[in-house]
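Of the protein chains in this complex, all but one are displayed in their positions.
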Amino acid sequence: MDLLGRIFVKPFQDMAAAPDFLIQVVWEGLVSGTLYALIALGFVLIYKSSRIFNFAQGIMVVFAALTLVGLHQMGVPALLALPMTLVVMFFLAVAIERLVLRPLVNQPDIILFMATIGITLFLIGFGETIFGGETKRMITRELYIPAGSTIFEPFGGFVAIEHLDLTALVAAILLVTSLLVFLNKTRIGRAIRALGDDHQAALSVGISLSMIWVVVWFIAGIIALVTGIAWGARAGVSFALEIIALKALPVLLLGGLESVAGAIIGGLAIGVLEKLFEIYWGQPLMGGGTETWFAFVFALIVLLFRPQGLFGERIIERV
Amino acid sequence: MKRLMKAAVATTAILAAAAFTAPHLLAQDSLYVPNLSYRTGPFAATGTPLMNGQKDYMTLLNERDGGINGVRIDYDECETGYNTERGMECYEATRANAVVTQPWSTGITLQVLPRTNVDQIPVLAPGYGFSPMADGRTFKWAFNPPSSYWDGASMLLNFVADGDLSSLEGKKIALLHLDAPYGREPIPLLEDYAREYGFTLLPIPVAVTEMQNQSAQWLQIRRESPDFVFMWGWGAMNAGAITEAVRTRYPMDQFFGIWWSGHDGDLAQAGEAASGYRAVSWNVPVPDAPIMGEIREHVIDAGLSSIGENEIDWVFYQRGITMSMMLAEAIRTAQEEFDETVVSPEQVRWGLENLDISEERLEELGMSGMIVPFQTSCANHTGHGGGWIIEWNGERFERVSDHLQADRDRITPLEEAEAAKYAEANAPWPMNDECEL
Partner (left out) sequence: MLYRVAGQYKTSYQADYALFPVRQDAFLLGIILIMAFVVLPATANDFVFRALLIPVLIYALAAMGLNILTGYAGQLSLGTGAFMGVGAYACFKLVTIFPEMNILVAVLLSGFFSATIGMAFGLPSLRIKGFYLAIATLAAQFFLVWLFQKWGWLYNYHTSGAILVPNIQMFGITVSGPTATAMAQYYFVLGVVALMTILAINVTRGRIGRIWKSVRDMDIAAELVGINLMKAKLMAFFVSSYIVGVSGALFVFMWRGAAEAELFDVQLSFRVLFIAIIGGLGSILGNYLGAILIVALPVLLNVVPRALGLPISSSMVEHLNTMTIGALIIFFLIVEPHGLARFWQIIREKLIIWPFPH
């Protein structure tokens, strides 16, 4: 009975007792949720257009952030380093398309998935050779990203909103909006969606597969750069960041592998829920550290009821 | 296809041949000193300066003195990336001719430890490993000078309580730790203290995958508002914790780290905002120590070092130097005792067991004040030299306390009990009965 109380009553009492803290928890959840959503978005774009489950998205985040910081350390002004990093990401996209994807056209999904893990390993070794393994500071000041924070004082407590996180949120919203405009209003964007709908049909109306792939991987590179800046500003840029890509996977489960909206809503939902669960249930009842698995288990449970994820396209099976 | 096959066969043959001849060919009159380094992986940021220091001191001995008593040191690194699997591989690859093994991670140490009894090779784990390793009767081959984690925890407690542990009654201390054997190491001792002095211990684990995403842990700290936070962090976790502490506005003067959490590179990321953060350490950087001048002259200016700019005064770089010094001194002690220049692992073990790093000896070495003085013995493999509190002033660490000592009376029985438990779990475990208390 006591246990039931601690599971079903106590956490809500705690929430009501300190509403300012609850707001802070939700806000922190939203911020990490944004980052999960961004990584998931990179996955979704590539999956939609090429049916590749791109495991390398995580290392691309690291690689983009390291290139930016590395260029700046070599003496390139920050505002110039940014476009130069984009150029590097573009060439990376071209290289991946030429050397890996093109020879593997038409292979089973799992082979392409493995190839992206190969890319991950290669980029880890390559990045460490060039940039070294130490943690680097993200050049937030040089990029004119505001530091500092605003403090609200609702309900007699306080809620601190970091400007850095706010900027990340705004940047993410801008990025997603422009991406949606791009996908819906431009020729290339429509071509990407066409490829997502039906490969054969898209090819037969003259859409160039290799061009689209380069574009898609480049967009994934841009998203990676934004994610890298946002996350790097919080915790420094190092190869340990690569692990966070795994956190985007349950988002995909929840949101569906093909849905842009699903990636965003799924990301935010998981960010907030895992934070709430950890703070109000995980830490008092289970010794903490539940964030490593909560998102996966939660997504799994949802999936048992909706096998295609919350926003995925309905799976129709034919023999 | 054929050509491909031929090439493949040829490569395999070469590789196989290489593997079978792998164990390092011993040059005449040199001592092979391998180090299971980690300059790659998620912990590279903290590993690299330590490895640089270790390497540079050995290079200095070779360049300046032609080695130790005329025997060159063949210092060699085997990269593990802090991965236990690679660690075992490196241990096997290097142990054949090595006089010592330096396993680095606590995980690798745990795996190597039982093997060293059989392979008869000393383990040198300065300031890390397994606290009960101090018990030389049980752990004949393992050494963790000059202070163990339990010593560190005890010193921190005594420091925050200002020497009067009973003042901690009713207080709350959070232990923010890496969720790995290393991070869990201080828990039994702190729990023991908590029971005795009536304070609350709140362990907060940080999973390796969450090292850079600690907001949940810091929200918990905000909710619980502990009087002190102790950190057992490593690699990317340190920088993450310090930036989060700044964000949560946790008062820096209540935030303390173990020696592995006092790394200039980590603190530099938070910079000014982290000033006031303190850590317990058994070494402090002394920029004008004579030894540093010699390293600058013989190693760095000669282009033999791989350290970056301004890293020479880092706590971790100079800690690496003191670690190699311990090993070099052990070799020297063994050489003098056994009157041989090329000493065996067994003799180096004796050397490690009879280390006497006194103030005078440090003066001779040009290392005064860089490391706490300590002395090991047959039964005491740690030396328990104590430590200092160092404080981050926004740019560098500075020593802010007198020489602290751990509460040995309380720790010793725990060490003995844990060591006995270990020996029992691994029965039949060879004990070193030669030791007198």
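A and B are the chain letters, set down in written order, and residue numbers restart from 1 in every chain.
Everything that follows uses one rule, which is that contacts are C-beta pairs under 8 Å (C-beta built on N, C-alpha and C of every residue); 3 or more make two chains touch, one makes a residue touch a chain.
Please read these numbers as outputs of a predicted model, since none were measured by experiment.
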{"item": "Contact partner of the left-out chain, one of B:G70, B:P114, B:G170 or B:G198", "value": "B:P114"}
{"item": "Residue touching the undisplayed chain, where the options are A:L22, A:L68 or A:I119", "value": "A:I119"}
{"item": "Candidates B:A180, B:I204 or B:L352 - the one touching the absent chain", "value": "B:A180"}
{"item": "Hidden partner chain, residues of chain B it touches", "value": "1, 5, 14-16, 18-24, 37, 39-40, 76-79, 81, 84-85, 88-89, 92-93, 96, 106-107, 110-111, 113-115, 117-118, 130, 179-181, 184-185, 187-188, 205, 207-208, 306, 418, 421-422, 425-428"}
{"item": "For chain A, residues in touch with the removed chain", "value": "53, 99-100, 103-104, 107-111, 113-115, 117-126, 128-129, 133, 246, 249-250, 252-253, 257, 286-287, 289-290, 292-293, 296-297, 299-300, 303-304, 307-309, 315, 317-319"}
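As a working rule, only the chains that are shown with their structure count from here on.
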{"item": "Sites on chain A touched by chain B in the complex", "value": "18, 21, 24-25, 28, 31-32, 128, 132-135, 137, 149, 160, 162, 231, 234-236, 238-241, 243-244, 246-247, 275, 278-279, 282-283, 287-289, 291-292"}
{"item": "Chain B residues within the chain A interface of the complex", "value": "39-42, 44-45, 47-48, 179, 204-217, 219-220, 222-223, 235-236, 239-240, 243, 247-249, 265-266, 268-269"}
